[in-house]
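The complex appears here without one of its protein chains, the remainder shown in place.
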Amino acid sequence: MGLRKTVTGIFGQESFVTTRLDSAIGWARKYSLFLYPFVTACCGMEYMSISCAHYDLDRFGAALPRFSPRQADVLMVVGTISHKIAPVLHRIYEQMTEPKWVVAFGVCTCTGGFYDNYATVQGIDTIIPVDIYIPGCPPNPHTFLQGLMMLQEKIQKQKQEY
Amino acid sequence: MGKATEIIREKFTEFILDHHENGGDETVIIKPEGLLKVAKFIKTHPELDFNILMDIAGVDYLGREPRFEVVYHFYSMRRKARLRIKLPVSETDPEVDTLTVYWKGADWYEREVWDMFGVRFRGHPNLKRILMYDGFEGHPLRKDYPFNKRQPRIGPIN
Partner (left out) sequence: MTKENHPVRTSRPKRKTQEMYLNIGPSHPAMHGIIRIITELEGETVKKAEIEIGYLHRAFEKDSEQVSWNGVMPYTDRLNYVSPLINNFGYCMAVEKLMGLQVPERGLYIRTIMSEISRLVDHLTCVGASAMELGAFTAFLYLMQIRDELYELIEDVTGARITNSFGRVGGVRADLTADFIPKSREKFKTAHRLIKEVDKLLTNNRIFYDRTRGIGIISAEDAQDWGITGPWLRSTGVAHDLREAEPYMMYDRVQFDIPYGEYGDNYDRYMVRMEEMRQSLRICEQCFDQIGEGSLSADIPPEYMESADLVDTAKSMKTAGLIDKEAALCPNLRGQEKHQIAAVSAASKASTLPPKAQCYSNIEGLMNHFMLVMDNWGVRPPMGEAYAAIEAPNGELGFYVVSDGRGKPYRVRCHPPCFPIMNALADVLQDGMVADIIATFGSVNMIGGELDR
């Protein structure tokens, strides 16, 4: 029996796509984000809503939470960071493998918010580098989705290391 | 005068400093040395039966002597009644007896009062900081502790 292969579609015999390797990797990376939710406080409630069916984080390829920092790409710091938990956050950041990004979710993580007191870290950027700041107390799901898209754009545009 | 106040007053005249009933909350202010006796009494007395220790709070009246006050809230599940007992505690030797012997639940409340106000509890099994971390200096809810004096474990002081 003979078998003749037919090739159709855009990746057919005659068709090809050219791109820079950087941009191809960026495209792959931005749509396959593994999040590490470092959930501490109120913002976690919004984060729950976002990751469930109503707002559906899956549409952005970012729904799968990884609870091991070694497998995660994006550290989502969700909620107030107190001085007691700060070393833990720092350690988790250190444990993550490159490439990694950090999202400050909610105003407490951005600046400390209205908790200007003895217990609270005044913005996590005093401890670890932050890529995207999402303000709000807590941020509306739509604000978060916008933030996520901004992060994806950033990932796409950056110089990829591999 | 409320019922509980009356019964306690009859039994422990020597410990009672004051009592009031502002806003409907029965309040008895007693000397610190009488705490254990009064606590056992109100827990076991059949007409009082305050079987739940609802809350222990500290208050810092800076500039007043005695400076601190430890406030106990009791609740009687059977009678649906409440009682507040207040203990003035001096600044020089802030120490009161622990209630963990009568209520297991007193454990963490007392640790919190120690953590926040620096009031020690005599006989407490495990009196150490609960909300703040080791290495934190001072007791943050005292009125003379600045509200934004930070003592970070890592990172800058800002």
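Chains: A and B, in written order; residue numbering restarts at 1 for each.
Heads up, the rule we're going with is that a residue touches a chain if its C-beta (ideal position, glycine included) is under 8 Å from a C-beta of that chain, and two chains touch if they have at least 3 such contacts.
The structure displayed is predicted, hence computed values, not measured ones.
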item: Option from B:L36, B:V71 or B:I154 whose C-beta touches the chain left out; value: B:V71
item: Given B:G2, B:G34 or B:P140, the one touching the chain that is not displayed; value: B:P140
item: Interface with the unshown chain - residue positions in chain A; value: 38-42, 44-46, 48-49, 52-55, 65, 67, 79-80, 82, 84-85, 88-89, 92, 114-115, 117-120, 137-138, 140
item: In chain B, positions touching the absent partner; value: 22-25, 27, 51-55, 57, 59-60, 71, 73, 75, 77, 80, 82, 84, 103-105, 107-109, 116, 129-133, 140-141, 147
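By our rule, only the chains that are shown with their structure count from here on.
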item: For chain A paired with chain B, centre-to-centre distance based on mean C-alpha positions, whole Å; value: 46
item: Contact footprint of chain A on chain B as seen in their complex; value: 132-133, 140, 145-156, 158
item: Contact footprint of chain B on chain A as seen in their complex; value: 83-84, 86-87, 90, 116-119, 121-122, 126-127
